[in-house]
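Written out below as structure tokens is the structure these notes cover.
Of the protein chains in this complex, one is absent; all others appear in place.
Going by the order they are written in, the chains are A, B and C; count residues from 1 in each one.
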Amino acid sequence: MCRWLAYSGSPIMLEELLYKPAHSLIDQSLHARMGAETTNGDGFGIGWYPDDHGGPDRVVEPAVFRGTGPAWSDQNLRELARCVRSPLFVAHIRASTGTAVQQTNCHPFRYERWLWLHNGSIRDYPKLKRDLVLAVDASLYPYITGSTDSELMFFLALTFGLRDDVPGAVERMAGFVETTAARHGVADPLQMTVAVSEGKRLWAFRYSSGHASRSLFFSTSVHALRALHPENPALRKASEETRIIVSEPLGDLPGAWNPVPESCYAVVQEGHDAIRRFSPRGGAE
Amino acid sequence: MCRWLAYSGSPIMLEELLYKPAHSLIDQSLHARMGAETTNGDGFGIGWYPDDHGGPDRVVEPAVFRGTGPAWSDQNLRELARCVRSPLFVAHIRASTGTAVQQTNCHPFRYERWLWLHNGSIRDYPKLKRDLVLAVDASLYPYITGSTDSELMFFLALTFGLRDDVPGAVERMAGFVETTAARHGVADPLQMTVAVSEGKRLWAFRYSSGHASRSLFFSTSVHALRALHPENPALRKASEETRIIVSEPLGDLPGAWNPVPESCYAVVQEGHDAIRRFSPRGGAE
Amino acid sequence: MCRWLAYSGSPIMLEELLYKPAHSLIDQSLHARMGAETTNGDGFGIGWYPDDHGGPDRVVEPAVFRGTGPAWSDQNLRELARCVRSPLFVAHIRASTGTAVQQTNCHPFRYERWLWLHNGSIRDYPKLKRDLVLAVDASLYPYITGSTDSELMFFLALTFGLRDDVPGAVERMAGFVETTAARHGVADPLQMTVAVSEGKRLWAFRYSSGHASRSLFFSTSVHALRALHPENPALRKASEETRIIVSEPLGDLPGAWNPVPESCYAVVQEGHDAIRRFSPRGGAE
Partner (left out) sequence: MCRWLAYSGSPIMLEELLYKPAHSLIDQSLHARMGAETTNGDGFGIGWYPDDHGGPDRVVEPAVFRGTGPAWSDQNLRELARCVRSPLFVAHIRASTGTAVQQTNCHPFRYERWLWLHNGSIRDYPKLKRDLVLAVDASLYPYITGSTDSELMFFLALTFGLRDDVPGAVERMAGFVETTAARHGVADPLQMTVAVSEGKRLWAFRYSSGHASRSLFFSTSVHALRALHPENPALRKASEETRIIVSEPLGDLPGAWNPVPESCYAVVQEGHDAIRRFSPRGGAE
């Protein structure tokens, strides 16, 4: 089990969300409340798009900072959170489900301007891994640097067209994992909440083969956020479009957080955000 | 808060105590039950005296292995625990109370053939540190390599005669810390369970200025230990003298573990072990 | 021996100096040319003042990023260098002269808005350390977090008035080190090149008790820098005030680099820069 957070909206300093809230993500690295594990100390990562990334058409590769120790004691993370401002960033704290604790296994994973982070796992991953790896496009294969199921899911989604159709590619990835697992006799193989972004939009998926998915929440509105953090000047100035998606709520304010429904995904984008059904598709056809 | 363990008896592989018991020390690094913090992920260390350390008069410097990541995911610790056999060893998992997570702050601390480990803290340590450091003997001062209160307590005890009179030196150290704290207006300054060894005997202290000390237990007898781990061949062959001291019990067997009483210390040695009163003394006179 | 670099001028991305030049600082971590050691793999650090740090009177604490592995393989350093832009920054690669490889021993050291980095050493430091530590002001003492001579020199300089008179305080620090060394019978105790900044000005010192100081160079003018890196758009736009100070030259362009003379210091500031004599003073009177 891991915990993650994704932010899209008016540019803010990362520390506003990573450190300052009552039940912040860094606090969750020591004391998560929801999910199988209460400690998420097997590495962490942040990924952010720069504040000044030019016009809407400029392709910008996001920056990534990842560490293998626990987030709660990392001095560099604390420094960066204090001086990096971004309109779109993600953060992840890891609890390994078996693969090594090393930087190449820390989220977010990046490919070109895309960022990916995941909470969950593929059941019996060692058994399924080879067949899943073989399905990754040969031109993408050399960019896999770690050994996790999470990164492999990203490269399968890229193989299945993530850059053109995010929800479709993730649905095909999920379908392919389920088909492969079925062939190996593995039941209920996929458990996932996933965040994806290319710097402008943000997608957040909540799905599991057994329909008992890990928790995922989004902030209802910037008004509720402001009420949640009345002392926070950054949020006072945040635009109406500002949105946060989290594995578990920051703070306990009633009404501030809504669950993403089971087997659904959310799109945070200019204009109206949306929540839609998620249905795995036969990924290989 | 930290957790620790000390073993003296028939030589066993370290993994017998570090990994195999139901509520092992490594398990406690993720899920401690007693004490302020449930996670002890800010480094760890083991120290051991070699199995074949010659006759009773040979002075042997123990080996120390320390890491800055969490014990639960350390592959090297797992390897060593599997291949190191020792008749007297200690292990420590750290939860920092403020000082940096770095190897020089990990327990056990070593000086010549002495090992020291500590759970607890000196209250308002930054305020008191300078005065405490000044009291360390100038010839010992250069051997302080870290920045913790724990290591400083060790060097104060060495200054106050640890090598000649262990309980007396620890009592003088405690007295000196309390006197210094009083001068700075700091109440209830000392909280400690401490283990000390020179390779033959093992001392374990439980004390706090406010008489609300952290938990400390010793195994009642090797018979109880065998009952605790009936499947363990190492313990089946363990001598009557075998003894384990721990911050919190391994496993839940009734009768296997006895608390060290408040403000007392235990001596594990050839012949009869002993439990005696601990009384801080004016350390500086 | 270590290597370092300090930049003051038009805001540029850190990678322009850390990675892009022919004989860049990161390259020097593997293959330094000047000085006793060719490898500087015992940690590294960067410190920078933000690009948008408001008006001239605003006090800004710089950001610091430090790692304990070699700079040449650090992925996070590479990421930050690519996305951090600053008008005044420093970078350091460390070759330990005996103290532990740990983050608290990596340069730059920071106190409030001051940054300090050092190449060199205090001879017989373990012998002199206690007396030097005792001279640090009691109110500053708790902010010492590592165990190096370099950080201690910083806190001595702070004690001797760094915040009011930089050259004077560094001269008093040097004098105090030499006086203390003389009392212990240690000859030629001090070897240093030092960079100091508060975010607006930059001081660089070159001194050694034996007048055989480690190398130190400054860029003659932005014109020479442009000639050095004609392909570099950042430098093409750099102001006339832009200045770089380095342990050893980046690249081999004739005329681009001038040595700071023996027993001198340079001040990089608004208006005319200056080079002046450095003379240790009795620091304790």
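Quick notes on this one:
Just so it is clear, a residue touches a chain if its C-beta (ideal position, glycine included) is under 8 Å from a C-beta of that chain, and two chains touch if they have at least 3 such contacts.
Treat the numbers as computed from the prediction; the structure is a model and nothing was measured.
Only one of the listed residues, B:Cys2, B:Leu17, B:Leu30 or B:Leu80, touches the absent chain: B:Leu80.
Of the candidate positions A:Pro142, A:Pro230 or A:Gly271, contact with the unshown chain belongs to A:Pro142.
Contact with the omitted chain, checked across A:Ser10, A:Gln75 or A:Thr104, is made by A:Thr104.
Considering the complete assembly, subunit A touches the hidden chain via residues 100, 102-104, 126-127, 129-130, 133-134, 138, 141-142, 145-147. Where subunit C meets the omitted chain, the residues involved are 30-31, 38-39, 41-42, 68-70, 73, 75, 96, 100-101.
Considering the complete assembly, subunit B touches the hidden chain via residues 50, 63-67, 75-76, 79-80, 82-83, 103.
Just so we're on the same page, only the chains that are shown with their structure count from here on.
By the document's definition of touch, common neighbours of subunit A and subunit B comprise C.
At the interface between subunit B and subunit C, over half of the residue numbers involved are used by both copies, so each side presents largely the same positions.
In subunit C, 103 are the positions where the chain touches two or more neighbouring chains simultaneously.
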